[in-house]
Each structure stands twice: as C-alpha cells, then as structure tokens.
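A single protein chain has been omitted from the complex, and every remaining protein chain is retained in its original position.
Now for subunit A:
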Amino acid sequence: MVNVVKLRKGLNINLKGKAIQKKVTIELPSEIGLVPAAFEGVVPKVVVNEGDSVKVGDALFVNKAFPEIKFASPVSGKVTKVVRGDRRKVLCVKVQVANEQQYVDFGIKDLSKLNGEDVKRDLLDAGLFGYINQLPYAISTNPKVHPEAIFVSALRDMPLASDFEVELEGNEEAFQVGLSALSKIAKVHLGIGPNQSNRSLTEAADVEVTIYDGPCPAGNVGVQINHTRPITKGEVIWTIDPTTVIFIGRLFLTGKVDLRKVVAVAGSEVNNPCYVNTIVGAPFSALLKGQIKETAHVRIINGNPLVGHKSCMTDYIGGHTSEVTVIPEGDDVNEMLGWISPRLSNFSVSHSYFTWLLGKKKEYCLDARIKGGERHMIMSGEYDKVLPMDIYAEYLIKAIIAGNIDRQEQLGIYEVSPEDFALAEFVDSSKMPLQKIVRDGLNTLRKENA
C-alpha cells in the first residue's frame, strides 16, 4: 500500500519549450570542468596540480572542512587548469579528456554483507559522498552526523524540469541498488508523483514510497519532509537527488564511478527541446550547439527557471544539474503602462490580469525581467498560497531580515531550503529576493551554530 499525501497549495507554471521525450547522445567532450560551487556549502581544496593525470574516480578537490569528502573526476585525462576567481576562490577544475577512459576500481561489493558504515566509507572513498545534501541548511552533508532519515524525491515538477522517468530508463537496476545501499544507513523515503508509473519507482524495494499529489512544489524534498517526517532542531536528514542514487548504484554494481547522466535542454529559445545523454562536467557549449534560436537577449540557466542560476555558454554541467534552460532575457522589451494594460502574454496568478481566462493549457514564454520595483512586504498571504508547508513564510522571512535567530528557529528555519521559496519569490508583488534572503539566513545560522 503506497501512501498518498494530497497537497493543495502551489502553482504550476506552464512554460513553452518543454523537452520532448527523445534522448540524444553527444560524444564525450574534449574537456570537462568540475565546478565546486555546484555543491552548496563546500569550500574546496584542490588536491591535484595542473598537468597531473587522473583516472575516473580520482579526487579533484576535497571539502576543506571535511577532507575525507572527495569529489571524483568524471573522466580520465590530464588536469589542464585550476580556474580561480577573487581571493583565489576555486571556480572550476578543468580536465582534458583522454582518448581511452581509465577507471579506478573500487571493487564490486555484495550489498547484503555491508552495513551502514561500510556504505558511507565506500561513498567517501569513491568521491560520491559530497553529492548527498542535508537539511537543515540545505547544504552538502558531512559524515560526522548520522542522518535520521534519507529522502529521495523522484518527482521534478518545477517548470521545464527534466522528467526523472526518462533518465531512469535503462538505469532501473542501478537506481534500485542505490536505494538499497542507502537503506543500510537510515530509513529511505522515496517521493514520487501521481503520474509516475515506472515500476522501479512505484514498487521500489527497501524504501517507503509516498505519492505526493499536488501542484509544484510537491516535488521539493523539503515539502515532502515537512509532510512526512518534520525535522526538529538537532536532527539531520539527508536529501538526495535521484540521479545521485543512480551514481551510487553504479558504484556498487560495477565498482566504478560513472557520472554519466541525462540532462534536459528546454525553454522557449531552444530549437529542439530534448534530453541529452551526457556527463557531469560537460560544457554547455557541447550541449547547446545549434540549439539556441538567437544569441542576443537570451538567458541560459543552469537549472530550471525557478531555482537555476543565470549562466553562460562557457559554464559546465554541475553535480546536481538536471536541466539546462534557455529563456528570453527581456532586457530589450519595453511594455508601456504596465499598471493598467491587459498584457495578455504575461503570466500572473493575480486576477488583475487575464491568465485565469486563458486556461491552463496555454504555454507562456516568460522572460527574465523582474517586472516591478522591489518594495517592502505589502500584500499578505501571497507566499502561503504557494508554500505547502506548515510554516509562516512571511514571518520567517521577516525574522531572517531582522537577524532574529531565536525567532527563526521557532518559525522552523531548519525545515526549509531556498528552493521552497522559489514560487513565493515568483508570485511576490513586492519582488523581494526570497531565495537569497533564505540562503543568507541559513548561512548565518550555520556559522552561529558551528
């Protein structure tokens, strides 16, 4: 019997340019880049030198705070460059891909003979542990604290997000092995959507499957935790994206690190939205070659338009990137008298526009404009309509702005991650940067509690 959690609050934004379920394979790029910034909360320490040869699975950098957490190279070849930014911050480690790929052999393991500590150690050795995130703070986790539970959400329901079922095709076994391995560490909860029918999801073994039936952000792991097993101060829950589960499964199945993944290329400015078979660290230029309709006034996003960040052709696929989207930048658009004109092509949840008349099937082509000036919080109840959590969002945001840590704890800051506030930031008429506010609040809190 599968549990069903019904969610009413939320909002589905129907954007133009969804990826069609067709997988395109691109050849291994000549150079890859592993970007530490993709792993939230990790301060990297590079452990290779320019000119070193690495195999797939060799560490490129480690987490400075926990040097046992390594980050594996997705390819074998020669380290060409360690790109640094201001104050020598490591931006990217580039590796030139060798013609023949050599793998570090971590050995095929018999899962039934492993316990939780063994699984942890294997993940640490193979440089995959850093892919595991945690609540509180929504950062890359560390091996010192034992998780109370592990949450995996196979439901990606943000606008233009990739469908995990497409990636799952052909990886069913690895996914199941990954789940079984994780279940040695703590109880694993797998969250899926009502429309996901792949039996590897609905009948996954060693986990508790829950269907989250509701509009976006039902797929957010934070929302799922809030409804299934609310987190309290002092606890740690691991949150793992389903692609990482496949990586983990492959490690135990083959004894090798294999970071190949499927990434959706989508958005209104993409010629042929589709899914691409590629690898962590592949450059966007390889992914988007010939795909963008025009190069001026477009925005390339590493991720989906709600939680992804502004990027460019020279960026690389990050450890958690599941889609790359391209939308119009909009900086060349001049709309007159926006405060009164009907603006039919714009999407709004407010009835002062006509989105409600045009039906749910209409696809919108939204650009990156903020479409208004930033104000203090004026309207009430806007956030709560799109945040299906037992959280008073306005009060939490105010407590974060005020820097009142006691109040933040009381209002449940440990239960949230910035992505939970993405829709609230979208609908906010005061145009406040909510995700940034939450991220800054979490960072401050982490420092205070350290």
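As a convention for this text, contacts are C-beta pairs under 8 Å (C-beta built on N, C-alpha and C of every residue); 3 or more make two chains touch, one makes a residue touch a chain; residues count from 1.
The criterion applied here is as follows: contacts and distances are computed from a predicted model.
Peer 1: Would you kindly match the missing chain to its UniProt protein name, picking from "Sulfur carrier protein ThiS adenylyltransferase", "Formate dehydrogenase, cytochrome b556(Fdo) subunit", "MptD family putative ECF transporter S component" or "Na(+)-translocating NADH-quinone reductase subunit B"?
Peer 2: Choosing among "Sulfur carrier protein ThiS adenylyltransferase", "Formate dehydrogenase, cytochrome b556(Fdo) subunit", "MptD family putative ECF transporter S component" or "Na(+)-translocating NADH-quinone reductase subunit B", the correct UniProt name is "Na(+)-translocating NADH-quinone reductase subunit B".
Peer 1: For the chain left off this view, which of A:225, A:264, A:411 or A:445 is in contact with it?
Peer 2: A:411
Peer 1: Considering the whole complex, which of A:274, A:349 or A:405 touches the chain not shown?
Peer 2: Hidden-chain contact among the options goes to A:349.
Peer 1: Return the single residue from A:58, A:258 or A:394 that touches the missing chain.
Peer 2: Residue touching the chain left out of view: A:394.
Peer 1: Could you list which residues of subunit A touch the chain missing from the display?
Peer 2: Residues of subunit A in touch with the missing chain: 13, 15, 159, 230, 232-233, 299, 301, 305-310, 327, 329-340, 343, 346-353, 366-381, 384, 390-392, 394-395, 410-412, 418, 422, 425-431, 433-436.
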